[in-house]
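The structure follows.
Missing here: one protein chain of the complex. Every other protein chain is in place.
Then we have chain A:
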Amino acid sequence: MQNETDKEYTVKSLHSDPLSWVEKYADYLYGFAMSRIRDEDVAKDLVQDTFLAGLQRLDGFEGNSKEKTWLTAILKNKIADFYRKRSSNNLKVISAEETVQDFFDAESGHWTEKDYPRAFGLEVDNPLMVKELGAILNDCLAKLPGLWFSVFSMKHMDDLASELICTELKLSTANFWVIMHRTKLNLRACLQKNWN
């Protein structure tokens, strides 16, 4: 009985109130995950995993950092795990696609004529147009091999150093740049195809 009371006391004295987490942070964490994953179901799962992991580690949270920062750090780790997992699952797909899609003449390195970049005819200052382009871009991102998406997102959303991304995803520097190049070529071609 004495133990029971002690335990309750400990819970109450923690620096965090998990019952308020969803209301306070769920939307924020979901947006954070969405911006890096671009997949609603996966983002939802990651938010849930984050809260559950947070509960497990509640003892370790000492209120030194803000609750939001602390939960975001947990989510970041979950996202990194997801990137790694997705990358290793997709190794076969990449080599298959690489042979299919090329945009240049094998001999000269010239653009093949059907793949010439053409102007989008987009007003960059028009927020509505940019938003529309963003929606198409998301569809194009979803078609990328997982490893490519991971590399691209880690580089641009989190502005990580290339070396760090290579270590995380077990890539050589040469491979990293090939992927960055191929990703952009594919995204650009996909936008050109679907814009207008």
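In this section, a contact is a pair of C-beta atoms (placed from the backbone, for glycine too) under 8 Å apart; a residue touches a chain by one contact, two chains touch by 3 or more; residues count from 1.
Following the convention adopted for this analysis, contacts and distances are computed from a predicted model.
Enquirer: Between "Zf-HC2 domain-containing protein", "Lactate utilization protein C", "Amino acid/amide ABC transporter membrane protein 1, HAAT family" or "ABC-type transport system involved in resistance to organic solvents", which matches the UniProt record of the unshown chain?
Expert: UniProt lists the chain that is not shown as "Zf-HC2 domain-containing protein".
Enquirer: Specify the residue from the set A:22, A:73, A:142 or A:164 that touches the hidden chain.
Expert: Checking the options A:22, A:73, A:142 or A:164, the one contacting the hidden chain is A:22.
Enquirer: Can you list where chain A touches the absent chain?
Expert: Given the touch definition above, chain A has residues 11, 18-19, 21-23, 26-28, 30-32, 34-35, 43-44, 47-48, 51-52, 55, 103-104, 108-111, 116-120, 122, 124, 130, 133-134, 137, 141, 152, 155-157, 162, 177, 180-181, 184-185, 187-188, 191 touching the missing chain.
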